[in-house]
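Take a look at the structure below.
Every protein chain of the complex appears in place save one, which is left out.
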Amino acid sequence: MSVDTRIRDSFAAQTMMDTIGAQIEEITPGLVRIAAPILPGVRQQQGFGHAGLSFTLADTAAGYAALTRAPEGADVLTSELKINLLAPARGDRLIATGRVVKPGRRLVIVTAEVHAYDGDTETLIAIAQGTIVPVIPA
Amino acid sequence: MSVDTRIRDSFAAQTMMDTIGAQIEEITPGLVRIAAPILPGVRQQQGFGHAGLSFTLADTAAGYAALTRAPEGADVLTSELKINLLAPARGDRLIATGRVVKPGRRLVIVTAEVHAYDGDTETLIAIAQGTIVPVIPA
Amino acid sequence: MSVDTRIRDSFAAQTMMDTIGAQIEEITPGLVRIAAPILPGVRQQQGFGHAGLSFTLADTAAGYAALTRAPEGADVLTSELKINLLAPARGDRLIATGRVVKPGRRLVIVTAEVHAYDGDTETLIAIAQGTIVPVIPA
Partner (left out) sequence: MSVDTRIRDSFAAQTMMDTIGAQIEEITPGLVRIAAPILPGVRQQQGFGHAGLSFTLADTAAGYAALTRAPEGADVLTSELKINLLAPARGDRLIATGRVVKPGRRLVIVTAEVHAYDGDTETLIAIAQGTIVPVIPA
């Protein structure tokens, strides 16, 4: 099965992606982009997208970026991820871009960026850095 | 307005909390607990709770823990949060406990733990460490 | 060889420990304490201990805490560590306490605290959270 198909099947199995309205924007070796609207149901107390939304997108993009570099048949789990939130998630839509910094059999080191789109304005709202673990399902 | 009321009002204004079915379990000075079921719509590809769910609860518990120590009238924003995921979010329910490690006028340093409850079994599934910024709304 | 001896031998082989004047204070299962003076040569621009000193002690204490739970013959490497600096490293001496939060064959999740001692005053100056990887030397 191609990496592309494996990622799309895995993505479709994540009910969280459906809840937040997320979609895969791009899959290339070492890079995955995930987009989502800032739906009415995913906001914090001031009406911006919740930090948990930005994290969820960053985590998913980074995890699937790692999967593009993982062995055939592997699944991926997030071991740890650190996010710095730079600006409020304001606007219509978020796009998270996950990138592999260092592939590995045991650990894949990744980064992610999240941009918010508000009409014609694009703002970098979060950066993340972490570790994804490839696992071979039993 | 009491801190308790300010936190409950803020929590009620976060539509994300309603989407994930979260509730406030406990508010004491420097500590807040937030609970949520692992609903069908918040899962990752293997059927466990999404890392984004654990992060969202940890972030919210840590942010409100910080609010218990922030000046009257302040709101709180997460500046950064780092989460290590220790075990799958398996079971019926998650509880995140946020704690203030060091209060401050400009920065509040916090930690959080997330436990999963699966029948009678309690498992520590995530730990987090980060920085909350008190802000005075204009 | 006992864990205690393995840690002391490894510690003695780290020339950085000698440069900063560090010593092992305590080794118990899942916890290691490392102490060091704030020597004239390890300071930042205001005369306090450098953030790099606090990190080095936290990292070493956390790594050896992980080694107390690693398989016989394993060495440990730090995969990632996140430190929040809470207060200046002011005083005579620092003590870092590393603790295992979750042992594991592939990854050990750890935390560390660093306290500064200035005469009779003890101050928590840093907290850290990270991942140690047990490795079996070839």
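Some points to look at:
Just so it is clear, A, B and C label the chains in written order, and each chain counts residues from 1 on its own.
Convention: contacts are C-beta pairs under 8 Å (C-beta built on N, C-alpha and C of every residue); 3 or more make two chains touch, one makes a residue touch a chain.
Keep in mind that this is a model prediction, so the values were computed, not measured.
Among C:T56, C:T97 or C:T111, only C:T56 touches the chain left out of the display.
Considering C:V3, C:L31 or C:L85, the position touching the chain not shown turns out to be C:L85 (whole complex).
Where subunit B meets the omitted chain, the residues involved are 79-80, 82, 106-107, 130-131, 133. Contact between subunit C and the absent chain runs through residues 10-11, 13-16, 18-19, 40-46, 50-53, 55-56, 59-60, 75, 77-85. Take subunit A: the residues that touch the chain left off the picture are 82, 84, 86-87, 101-102, 109, 111, 124, 127-131.
Simple rule for what comes next: only the chains that are shown with their structure count from here on.
No other pair of chains shares as many C-beta contacts as A-B. Two copies of one chain, subunit A and subunit B, form a contact in which over half of the residue numbers belong to both partners.
Fitting subunit A to subunit C on Cα positions gives a rotation angle of 180°, stated in steps of 5.
Remark: subunit B and subunit C have CA centroids separated by 29 Å (rounded to whole angstrom).
Subunit A and subunit B have Cα centroids lying 20 Å from one another.
The set of subunit A residues that touch two or more partner chains comprises 79-80, 82.
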